[in-house]
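For subunit A:
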Amino acid sequence: MIEQLASIVSGFSLFWEYKAVMLPGLWYNFLVFFLVVVFGVILGLIFSTIRLNTNIAIRAIAAFYIGLFRNAPEYITLVWFLYVPALVLSKLLESNVTFEPLVVAVMALSLSAGAFYAEIFRAGILSVPKGQIEAARATGMSRTLTLRRIILPQAMRQMLPEFFNECVSVFKGTTLVSLVMVPDLVYGVNLVSSYTGQALPLYTGIALIYFFIVFTMTSIAEKLSNPWRDKTR
Partner candidate 1 sequence: MTSFLETAWGRAMWNARDHLLDGLTITLQVTALGFIGAVLIGLALCLITMYIKPLYWPARFLVNFFRATPIICQLMWVNYVWPPLFGWPTSLFQAGCVALALQSAGYLAETFRAGIEGINRGHIEAGRSLGMPAHLVMRRIILPQAFHMMAPAIMNQFMVVIRSSTLVSIIGVADLMHWGHHLSAEWFEPIGIMSTIAVFYIVVIGTLSSLFKWYSERLRNRYV
Partner candidate 2 sequence: MVTSTNTSDRNVVVKVVDLHKTFGTLEVLRGISLDVHEGDVLTLLGASGSGKTTLLRCINHLEQPTSGETFIDGRPLGFQIHASGRRTNASQTSINALRMEIGMVFQQFNLWPHMTAFENIIEAPLRVKKLPRSEVESFATELLKRVELLDKKDEYPARLSGGQQQRVAIARALAMQPRVMLFDEPTSSLDPELIGEVLGVMRSLAKEGTTMIVVTHEIGFAREVSDRVVLLHNGMIEEDGPPEEVIDNPKSSRSKQFFSSILH
């Protein structure tokens, strides 16, 4: 076992040796992360607004989307998007439609994340007591002013920790893109591992790398949401 531990440590140099594969891989993780957060937040804002609409039919659309993607495991969403949309379009257009793996990955993960963001935003807005909104409206504040000055500041406070948590989950989820052939770090490590046969150091190393990144992100997220958290108490 000592021997193997030594081989793991010496094997970490493989990361340096194959940095041409590894570094772009990590870059892909961050790229996907960035895109998914942006699209996810947009979807989340749209659907949380729709979900809070007074019209039942409109609300049901949002509820359906949120229920669908919050309950579907990400891996299934990914695989479904990998095959189905391209095939359906090919049949409809009677030509060979294909999507870039990166497009598939970002699409699937964004739709997933969007559903989670939508729920977080909705819960945040609902956390503001109705009486406060009425009080604001009673003083003659307009709808948008009420939203901007009364609802959002409090809703933010409520949802910021959840929001950051979801962002961290999104980053962890970006490692799934390797499964639909996006060459991220996991994908790179799989390649190098099958090429060199050195699974031990490679998989330990990558676990540590992701641990380091995610742990740092979590700590930053906590720092960022703490000053907001305590104001009302």
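Keep in mind that, in the parts below, a contact is a pair of C-beta atoms (placed from the backbone, for glycine too) under 8 Å apart; a residue touches a chain by one contact, two chains touch by 3 or more; residues count from 1.
Selection rule: all candidates are chains of the complex that A comes from, given by their letters.
These figures come from a predicted structure and were not determined experimentally.
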Practice task
Can you tell which one of 1 or 2 makes contact with subunit A in this complex?
Solution key: 1
Fill in the blank from the handout: Given the complex, residues on subunit A that touch candidate 1 span 1, 4-5, 8, 67-68, 70-77, 79-80, 83-84, 87-88, 172-173, 175-176, 178-179, 186, 193, 199-200, 203-204, 206-207, 210-211, 214-215, 218
